[in-house]
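Here's the structure we're looking at; comments come further down.
A single protein chain has been omitted from the complex, and every remaining protein chain is retained in its original position.
Let's turn to subunit A:
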Amino acid sequence: MRRYFGRKLLIYGLTFFAAVTINWLIPRLMPGDPVASMVSRANLAQPEAVAAMQAYYTGLFGLDLPAWQQYLNFWGALLRGDLGISIWLFPTPVADVITRAVPYTLGLLVPAILLSWWAGNRFGAFAARRRLLDNTVLPVGYILTATPYMWLAILLAWGLGIVAGVFPVAGGYSYAMRPNLSWEFVGSLALHWFLPFLSLFLVAFGGWAIGMRNMIIYELEADYSSYLSALGAPQRLIRRYAFRNAVLPQITGLALQLGVLVAGALVTEVVFSYPGLGSLILKAIQNQDFFLLQGVFLFIVIGVLVANFVIDIVYVLVDPRTRAGMGAEA
(Lines give C-alpha, C1' and ligand atoms only; values in the text may rest on other atoms or scores of the structure.)
Protein backbone atom coordinates (compact mmCIF):
# COMPACT_ATOMS: atom_id res chain seq x y z
CA MET A 1 0.00 0.00 0.00
CA ARG A 2 2.73 2.43 0.98
CA ARG A 3 4.81 1.53 -2.06
CA TYR A 4 1.82 2.05 -4.32
CA PHE A 5 1.13 5.52 -3.01
CA GLY A 6 4.86 6.30 -2.86
CA ARG A 7 5.12 5.54 -6.55
CA LYS A 8 1.99 7.55 -7.32
CA LEU A 9 3.32 10.54 -5.35
CA LEU A 10 6.60 10.39 -7.24
CA ILE A 11 4.74 10.43 -10.55
CA TYR A 12 2.62 13.35 -9.41
CA GLY A 13 5.77 15.16 -8.26
CA LEU A 14 7.39 14.76 -11.67
CA THR A 15 4.20 15.84 -13.44
CA PHE A 16 4.01 18.90 -11.23
CA PHE A 17 7.60 19.83 -11.99
CA ALA A 18 7.14 19.43 -15.74
CA ALA A 19 3.82 21.27 -15.79
CA VAL A 20 5.12 24.20 -13.78
CA THR A 21 8.17 24.48 -16.02
CA ILE A 22 5.94 24.62 -19.08
CA ASN A 23 3.76 27.20 -17.32
CA TRP A 24 6.82 29.36 -16.82
CA LEU A 25 7.94 28.89 -20.39
CA ILE A 26 4.69 29.50 -22.28
CA PRO A 27 4.10 33.19 -21.43
CA ARG A 28 7.73 33.95 -22.29
CA LEU A 29 7.27 32.49 -25.75
CA MET A 30 4.36 34.83 -26.44
CA PRO A 31 5.12 37.69 -28.80
CA GLY A 32 5.17 41.12 -27.22
CA ASP A 33 6.80 42.82 -24.28
CA PRO A 34 4.84 43.27 -21.05
CA VAL A 35 6.96 46.15 -19.83
CA ALA A 36 6.53 48.07 -23.06
CA SER A 37 2.75 47.80 -22.82
CA MET A 38 2.86 48.91 -19.18
CA VAL A 39 4.95 51.92 -20.03
CA SER A 40 2.76 52.84 -22.95
CA ARG A 41 -0.23 52.81 -20.59
CA ALA A 42 1.49 55.58 -18.60
CA ASN A 43 1.34 57.84 -21.65
CA LEU A 44 4.72 59.47 -21.12
CA ALA A 45 6.02 62.12 -23.54
CA GLN A 46 9.73 62.38 -22.67
CA PRO A 47 11.97 59.59 -23.96
CA GLU A 48 14.16 59.77 -20.81
CA ALA A 49 11.18 59.10 -18.60
CA VAL A 50 10.20 56.19 -20.80
CA ALA A 51 13.69 54.75 -20.60
CA ALA A 52 13.85 55.20 -16.84
CA MET A 53 10.47 53.60 -16.33
CA GLN A 54 11.37 50.74 -18.62
CA ALA A 55 14.56 50.10 -16.69
CA TYR A 56 12.68 50.29 -13.37
CA TYR A 57 9.96 47.80 -14.32
CA THR A 58 12.37 45.42 -16.04
CA GLY A 59 14.46 45.31 -12.88
CA LEU A 60 11.41 45.03 -10.66
CA PHE A 61 10.09 41.95 -12.48
CA GLY A 62 13.59 40.54 -12.91
CA LEU A 63 13.21 40.42 -16.69
CA ASP A 64 16.76 41.70 -17.25
CA LEU A 65 18.33 38.54 -15.87
CA PRO A 66 19.32 35.62 -18.12
CA ALA A 67 16.53 33.09 -18.65
CA TRP A 68 18.04 30.36 -16.47
CA GLN A 69 18.41 32.85 -13.61
CA GLN A 70 14.79 33.91 -14.03
CA TYR A 71 13.75 30.29 -13.98
CA LEU A 72 15.62 29.54 -10.76
CA ASN A 73 14.30 32.71 -9.13
CA PHE A 74 10.82 31.67 -10.15
CA TRP A 75 11.13 28.31 -8.38
CA GLY A 76 12.68 29.99 -5.33
CA ALA A 77 9.81 32.45 -5.09
CA LEU A 78 7.27 29.71 -5.73
CA LEU A 79 8.60 27.59 -2.89
CA ARG A 80 8.32 30.62 -0.59
CA GLY A 81 4.70 30.93 -1.70
CA ASP A 82 5.35 34.12 -3.66
CA LEU A 83 3.63 34.20 -7.05
CA GLY A 84 4.88 37.64 -7.98
CA ILE A 85 3.05 40.85 -8.79
CA SER A 86 0.43 41.22 -11.46
CA ILE A 87 1.35 43.41 -14.39
CA TRP A 88 -2.22 44.01 -15.45
CA LEU A 89 -3.42 44.99 -11.96
CA PHE A 90 -0.08 46.45 -10.86
CA PRO A 91 0.80 46.45 -7.99
CA THR A 92 -1.63 43.83 -6.67
CA PRO A 93 0.10 40.53 -5.82
CA VAL A 94 -0.94 37.66 -8.12
CA ALA A 95 -1.98 35.59 -5.10
CA ASP A 96 -4.60 38.19 -4.17
CA VAL A 97 -5.98 38.40 -7.70
CA ILE A 98 -6.35 34.63 -7.83
CA THR A 99 -7.87 34.35 -4.38
CA ARG A 100 -10.58 36.76 -5.43
CA ALA A 101 -11.44 34.72 -8.56
CA VAL A 102 -11.15 31.20 -7.17
CA PRO A 103 -14.47 31.06 -5.26
CA TYR A 104 -16.36 31.86 -8.47
CA THR A 105 -14.63 29.17 -10.49
CA LEU A 106 -14.90 26.51 -7.81
CA GLY A 107 -18.50 27.46 -7.09
CA LEU A 108 -19.23 26.95 -10.76
CA LEU A 109 -17.08 23.90 -11.52
CA VAL A 110 -17.45 21.69 -8.49
CA PRO A 111 -21.26 21.48 -8.56
CA ALA A 112 -21.30 21.25 -12.36
CA ILE A 113 -18.77 18.41 -12.45
CA LEU A 114 -20.12 16.40 -9.55
CA LEU A 115 -23.83 16.88 -10.23
CA SER A 116 -23.52 16.12 -13.93
CA TRP A 117 -21.48 13.02 -13.12
CA TRP A 118 -23.96 11.81 -10.56
CA ALA A 119 -27.08 12.62 -12.53
CA GLY A 120 -25.65 11.44 -15.86
CA ASN A 121 -24.62 8.09 -14.43
CA ARG A 122 -27.94 7.55 -12.69
CA PHE A 123 -29.89 8.49 -15.74
CA GLY A 124 -27.77 6.51 -18.19
CA ALA A 125 -28.01 3.42 -16.00
CA PHE A 126 -31.75 3.84 -15.70
CA ALA A 127 -32.24 4.31 -19.43
CA ALA A 128 -30.11 1.33 -20.50
CA ARG A 129 -32.21 -1.57 -21.79
CA ARG A 130 -35.47 0.34 -21.45
CA ARG A 131 -36.51 0.76 -25.02
CA LEU A 132 -38.52 3.96 -24.90
CA LEU A 133 -36.00 5.89 -22.78
CA ASP A 134 -33.09 4.44 -24.69
CA ASN A 135 -34.46 5.67 -27.98
CA THR A 136 -34.89 9.19 -26.67
CA VAL A 137 -31.95 9.53 -24.30
CA LEU A 138 -29.35 8.37 -26.73
CA PRO A 139 -29.87 10.97 -29.47
CA VAL A 140 -30.37 13.78 -26.96
CA GLY A 141 -27.22 12.70 -25.14
CA TYR A 142 -25.19 12.64 -28.34
CA ILE A 143 -26.41 16.11 -29.28
CA LEU A 144 -25.56 17.45 -25.84
CA THR A 145 -22.02 16.02 -25.71
CA ALA A 146 -21.28 17.11 -29.23
CA THR A 147 -22.33 20.68 -28.44
CA PRO A 148 -19.40 23.03 -27.81
CA TYR A 149 -19.67 24.69 -24.39
CA MET A 150 -19.66 28.21 -25.70
CA TRP A 151 -22.27 27.56 -28.32
CA LEU A 152 -24.66 26.07 -25.79
CA ALA A 153 -23.78 28.92 -23.46
CA ILE A 154 -24.63 31.48 -26.14
CA LEU A 155 -27.90 29.69 -26.92
CA LEU A 156 -28.84 29.65 -23.24
CA ALA A 157 -27.88 33.27 -22.76
CA TRP A 158 -29.93 34.23 -25.77
CA GLY A 159 -32.94 32.04 -24.97
CA LEU A 160 -33.24 32.29 -21.21
CA GLY A 161 -31.43 35.59 -20.76
CA ILE A 162 -32.38 37.86 -23.59
CA VAL A 163 -35.61 36.45 -25.06
CA ALA A 164 -37.21 35.14 -21.87
CA GLY A 165 -35.41 37.65 -19.66
CA VAL A 166 -35.36 35.26 -16.71
CA PHE A 167 -31.65 35.21 -16.05
CA PRO A 168 -28.94 37.87 -16.30
CA VAL A 169 -26.41 37.16 -19.03
CA ALA A 170 -23.22 38.72 -17.64
CA GLY A 171 -21.25 39.13 -14.45
CA GLY A 172 -20.91 37.22 -11.20
CA TYR A 173 -23.46 39.43 -9.48
CA SER A 174 -25.49 42.50 -10.31
CA TYR A 175 -23.36 45.43 -11.50
CA ALA A 176 -25.40 47.66 -9.20
CA MET A 177 -24.14 45.90 -6.08
CA ARG A 178 -20.98 45.61 -4.06
CA PRO A 179 -20.11 42.24 -2.55
CA ASN A 180 -21.64 42.02 0.92
CA LEU A 181 -23.29 39.50 3.15
CA SER A 182 -26.95 40.07 2.50
CA TRP A 183 -29.69 37.84 1.14
CA GLU A 184 -30.09 40.20 -1.72
CA PHE A 185 -26.49 39.75 -2.76
CA VAL A 186 -26.63 35.97 -2.36
CA GLY A 187 -29.76 35.91 -4.49
CA SER A 188 -28.03 37.93 -7.17
CA LEU A 189 -25.05 35.55 -7.02
CA ALA A 190 -27.31 32.54 -7.49
CA LEU A 191 -29.16 34.16 -10.38
CA HIS A 192 -25.92 34.97 -12.18
CA TRP A 193 -24.50 31.53 -11.40
CA PHE A 194 -27.35 29.59 -12.92
CA LEU A 195 -26.78 29.96 -16.67
CA PRO A 196 -23.03 29.25 -16.70
CA PHE A 197 -23.70 26.30 -14.42
CA LEU A 198 -26.47 24.99 -16.65
CA SER A 199 -24.34 25.12 -19.79
CA LEU A 200 -21.49 23.20 -18.13
CA PHE A 201 -23.90 20.76 -16.53
CA LEU A 202 -25.83 19.92 -19.69
CA VAL A 203 -22.82 19.24 -21.90
CA ALA A 204 -21.18 17.00 -19.30
CA PHE A 205 -24.46 15.32 -18.42
CA GLY A 206 -24.98 14.05 -21.97
CA GLY A 207 -21.51 12.52 -22.04
CA TRP A 208 -21.90 10.75 -18.73
CA ALA A 209 -25.35 9.42 -19.57
CA ILE A 210 -24.16 7.91 -22.85
CA GLY A 211 -21.03 6.43 -21.33
CA MET A 212 -23.00 4.90 -18.49
CA ARG A 213 -25.66 3.48 -20.75
CA ASN A 214 -23.06 1.69 -22.85
CA MET A 215 -21.16 0.44 -19.83
CA ILE A 216 -24.31 -0.89 -18.18
CA ILE A 217 -25.30 -2.80 -21.29
CA TYR A 218 -21.83 -4.29 -21.40
CA GLU A 219 -22.09 -5.33 -17.76
CA LEU A 220 -25.58 -6.76 -18.19
CA GLU A 221 -24.16 -9.01 -20.91
CA ALA A 222 -21.30 -10.10 -18.68
CA ASP A 223 -21.08 -13.67 -17.49
CA TYR A 224 -21.81 -12.91 -13.86
CA SER A 225 -25.09 -11.28 -14.92
CA SER A 226 -26.15 -14.33 -16.94
CA TYR A 227 -25.22 -16.60 -14.05
CA LEU A 228 -27.31 -14.57 -11.62
CA SER A 229 -30.27 -14.62 -14.03
CA ALA A 230 -29.89 -18.37 -14.46
CA LEU A 231 -30.12 -18.69 -10.69
CA GLY A 232 -33.25 -16.57 -10.76
CA ALA A 233 -31.84 -13.46 -9.08
CA PRO A 234 -34.15 -10.46 -9.53
CA GLN A 235 -33.25 -7.74 -12.04
CA ARG A 236 -32.83 -5.33 -9.16
CA LEU A 237 -29.81 -7.20 -7.80
CA ILE A 238 -28.27 -7.71 -11.23
CA ARG A 239 -28.65 -4.06 -12.12
CA ARG A 240 -27.16 -3.04 -8.80
CA TYR A 241 -24.05 -5.12 -9.46
CA ALA A 242 -23.88 -3.90 -13.04
CA PHE A 243 -24.11 -0.28 -11.91
CA ARG A 244 -21.35 -0.67 -9.39
CA ASN A 245 -19.02 -2.26 -11.90
CA ALA A 246 -19.95 0.10 -14.70
CA VAL A 247 -19.24 3.13 -12.56
CA LEU A 248 -15.54 2.21 -12.21
CA PRO A 249 -14.46 3.38 -15.67
CA GLN A 250 -16.66 6.42 -15.18
CA ILE A 251 -14.56 7.33 -12.13
CA THR A 252 -11.46 7.30 -14.33
CA GLY A 253 -13.40 9.31 -16.87
CA LEU A 254 -14.21 11.85 -14.19
CA ALA A 255 -10.50 12.33 -13.50
CA LEU A 256 -9.80 12.82 -17.19
CA GLN A 257 -12.73 15.19 -17.63
CA LEU A 258 -11.51 17.51 -14.88
CA GLY A 259 -8.79 18.96 -17.06
CA VAL A 260 -11.15 19.42 -19.99
CA LEU A 261 -13.79 21.03 -17.82
CA VAL A 262 -11.35 23.68 -16.63
CA ALA A 263 -10.92 24.66 -20.25
CA GLY A 264 -14.68 24.45 -20.72
CA ALA A 265 -15.12 26.74 -17.78
CA LEU A 266 -12.80 29.21 -19.47
CA VAL A 267 -15.01 29.75 -22.50
CA THR A 268 -18.16 29.63 -20.39
CA GLU A 269 -16.76 32.29 -18.09
CA VAL A 270 -15.79 34.39 -21.05
CA VAL A 271 -19.25 34.12 -22.61
CA PHE A 272 -20.98 35.09 -19.37
CA SER A 273 -18.24 37.53 -18.23
CA TYR A 274 -18.08 35.48 -15.08
CA PRO A 275 -15.31 36.74 -12.76
CA GLY A 276 -13.50 33.42 -12.30
CA LEU A 277 -10.12 32.03 -13.30
CA GLY A 278 -11.17 31.67 -16.93
CA SER A 279 -11.73 35.37 -17.31
CA LEU A 280 -8.41 35.98 -15.55
CA ILE A 281 -6.58 33.84 -18.09
CA LEU A 282 -8.09 35.84 -20.92
CA LYS A 283 -7.18 39.14 -19.27
CA ALA A 284 -3.68 37.93 -18.45
CA ILE A 285 -3.05 36.95 -22.05
CA GLN A 286 -4.43 40.20 -23.40
CA ASN A 287 -2.19 42.21 -21.07
CA GLN A 288 0.87 39.97 -21.36
CA ASP A 289 0.75 39.46 -17.64
CA PHE A 290 3.31 36.64 -17.26
CA PHE A 291 2.95 36.38 -13.56
CA LEU A 292 -0.81 36.25 -13.42
CA LEU A 293 -0.87 33.66 -16.21
CA GLN A 294 1.71 31.53 -14.38
CA GLY A 295 -0.28 31.80 -11.19
CA VAL A 296 -3.58 30.77 -12.74
CA PHE A 297 -1.97 27.86 -14.60
CA LEU A 298 -0.28 26.78 -11.42
CA PHE A 299 -3.61 26.75 -9.68
CA ILE A 300 -5.18 24.65 -12.45
CA VAL A 301 -2.27 22.20 -12.44
CA ILE A 302 -2.54 21.75 -8.69
CA GLY A 303 -6.31 21.33 -9.00
CA VAL A 304 -6.08 18.62 -11.66
CA LEU A 305 -3.32 16.77 -9.81
CA VAL A 306 -5.15 16.84 -6.49
CA ALA A 307 -8.38 15.68 -8.14
CA ASN A 308 -6.54 12.80 -9.83
CA PHE A 309 -4.90 11.80 -6.59
CA VAL A 310 -8.25 11.75 -4.81
CA ILE A 311 -9.65 9.59 -7.61
CA ASP A 312 -6.70 7.21 -7.29
CA ILE A 313 -7.56 6.74 -3.64
CA VAL A 314 -11.27 6.32 -4.37
CA TYR A 315 -10.46 3.72 -7.00
CA VAL A 316 -8.42 1.68 -4.54
CA LEU A 317 -11.34 1.77 -2.15
CA VAL A 318 -14.01 0.67 -4.63
CA ASP A 319 -12.20 -1.78 -6.92
CA PRO A 320 -10.57 -4.82 -5.30
CA ARG A 321 -8.71 -5.50 -8.52
CA THR A 322 -6.49 -2.41 -8.13
CA ARG A 323 -5.72 -3.53 -4.61
CA ALA A 324 -4.50 -6.87 -5.91
CA GLY A 325 -2.24 -5.00 -8.31
CA MET A 326 -0.50 -3.32 -5.40
CA GLY A 327 1.05 -6.50 -4.13
CA ALA A 328 0.88 -8.57 -1.00
CA GLU A 329 0.72 -5.76 1.53
CA ALA A 330 -2.76 -4.75 0.42
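Assume a contact is a pair of C-beta atoms (placed from the backbone, for glycine too) under 8 Å apart; a residue touches a chain by one contact, two chains touch by 3 or more; residues count from 1.
Everything that follows uses one rule, which is that contacts and distances are computed from a predicted model.
Enquirer: For the complex's missing chain, which UniProt name, "Peptide/nickel transport system ATP-binding protein", "ATP synthase subunit b", "ABC-type quaternary amine transporter" or "Monovalent cation/H+ antiporter subunit A"?
Expert: "Peptide/nickel transport system ATP-binding protein"
Enquirer: Which of A:95, A:228 or A:270 touches the chain that is not shown?
Expert: Hidden-chain contact among the options goes to A:228.
Enquirer: Taking the full complex into account, find the residue in A:5, A:71, A:241 or A:309 that is in contact with the omitted chain.
Expert: A:241
Enquirer: Just the residue numbers, please: which parts of subunit A touch the chain that's not shown?
Expert: These residues of subunit A touch the chain that is not shown: 222-224, 226-234, 236-237, 241, 244-245, 248, 318-321, 324.
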